[in-house]
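Take a look at chain A:
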Amino acid sequence: MSSSPSLNTWSDALSGFSIGWFPLGLVIVAAIPLVFIALYALTYGVYGERKISAFMQDRLGPMEVGFWGILQTLADILKLLQKEDIVPTAADKFLFVVGPGILFVGSFLAFAVLPFGPAFIGADLNVGLFYAVGIVALEVVGILAAGWGSNNKWALYGAVRSVAQIVSYEIPASIALLCAAMLAGTLSMQQITLMQAGPGGFMHWFLFTNPIAWLPFLIYFISSLAETNRAPFDIPEAESELVAGYFTEYSGMKFAVIFLAEYGSMFMVSAIISIAFLGGWTSPLPNIGGLELNTMTSGPVWGAFWIIMKGFFFIFVQMWLRWTLPRLRVDQLMYLCWKVLTPFSLIAFVLTAVWVINH
Partner candidate 1 sequence: MEEAANQMSPAVRESKTAYDNIRERFGDAISEFDANPTMPFFEVLDASRWVDIALYMRDNSLLQFNYLACLSGVDYPEEQKVGIVCNFECIGKYTHRIAVKVKCQRDGGSIPSVSCVWHTANWHEREAYDMYGMVFEGHPDLRRILCPEDWTGYPLRKDYQVQETYHGIKVPY
Partner candidate 2 sequence: MSEYFSNIKTSATTIATGMTITLKHFFNAVKRKGDAGIDDADYFRQVDGLCTLQYPKEAIPTPPHGRYRLYCNIDDCIGCRQCERACPVECIAIETIKTTSDDLEACGKTSGGQQKRMWVPVFDIDVAKCMTCGICVSVCPTDCLYHTPVADFSEFNVKNMLYHFGNLSKIEAEAKKKKLAEQQAQAAKEKAAAGGAPAAKPAPKSAPQQKPGDAQ
């Protein structure tokens, strides 16, 4: 808390910087996350997923392009760019084209309110968390547009499943996040993070400051898997049932955009969970006596580093789950949502409220 004034000065100074009428500083602050995400999604996300899955399955994974296949993703993107942009004749052209766009925008809009450091935040809304949760719902529109517009039965199945799933899972997810908001007493992402900053490092995080937070943490993590259509909840794109789900008909760059949106939203939910429960950009290292690890590892660059690392960690867990578990069935998915996660999230909500009142 003590460090925030100086950091804010720093970020204010950067956002105030402009050449003539052009607010260059503001553009940098707003653009950095996006640029980073694009790079991340291209390189780490896809490459990492392929390598992690390969290692878990005793395979080598991509090895040919670059050292240990590090440039494989670039080669893939190049290939996807070169591919013919096919729109099926029977498809609804407008919806078919606009679907991936909405998906992409929907998953990347939430990055505006993610604090990547004490200074790096696109827009420090006072309803940041609410905005982030709400904007994810936009993805549903994109998926439905893509699925319906393809005029393909499998795509339609995928879209319908996806809508049912995402809309349902928003309830436990929001209630779980509400617990974090209650603990912080604010909806602003930056404020929530600042609440968890301190010389004790991880000891100030909501996950460790109170005995109930693990429950909303777990609930949100599970629901976030469903919201991003990741296994074991990947039934909208279940490749063994629905061929490829709502993007069956897509190829080339449109497919790449859908892919990018998926990895973007994966990172987004990972960032939200680390902000809500694991202190966002704050350093996990505590100050131990004279050894001021926390102070040493705090600052604008360190902040970005920590939140990205936390995001990566959760992405790793997502992938780890995906490459371990089979897929749930539609009714089991709904059972899990309405009969397990929602009641437990309500319990967590009440318990958190009791805890907040008593402290």
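If you want to know what made the cut, all candidates are chains of the complex that A comes from, given by their letters.
Here is the rule we use: a residue touches a chain if its C-beta (ideal position, glycine included) is under 8 Å from a C-beta of that chain, and two chains touch if they have at least 3 such contacts; residues count from 1.
The structure displayed is predicted, hence computed values, not measured ones.
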Touching candidate for chain A, same complex, options 1 or 2: 2
Touching residues on chain A, where the partner in the complex is candidate 2: 52, 54-60, 63-64, 320-321, 323-325, 340
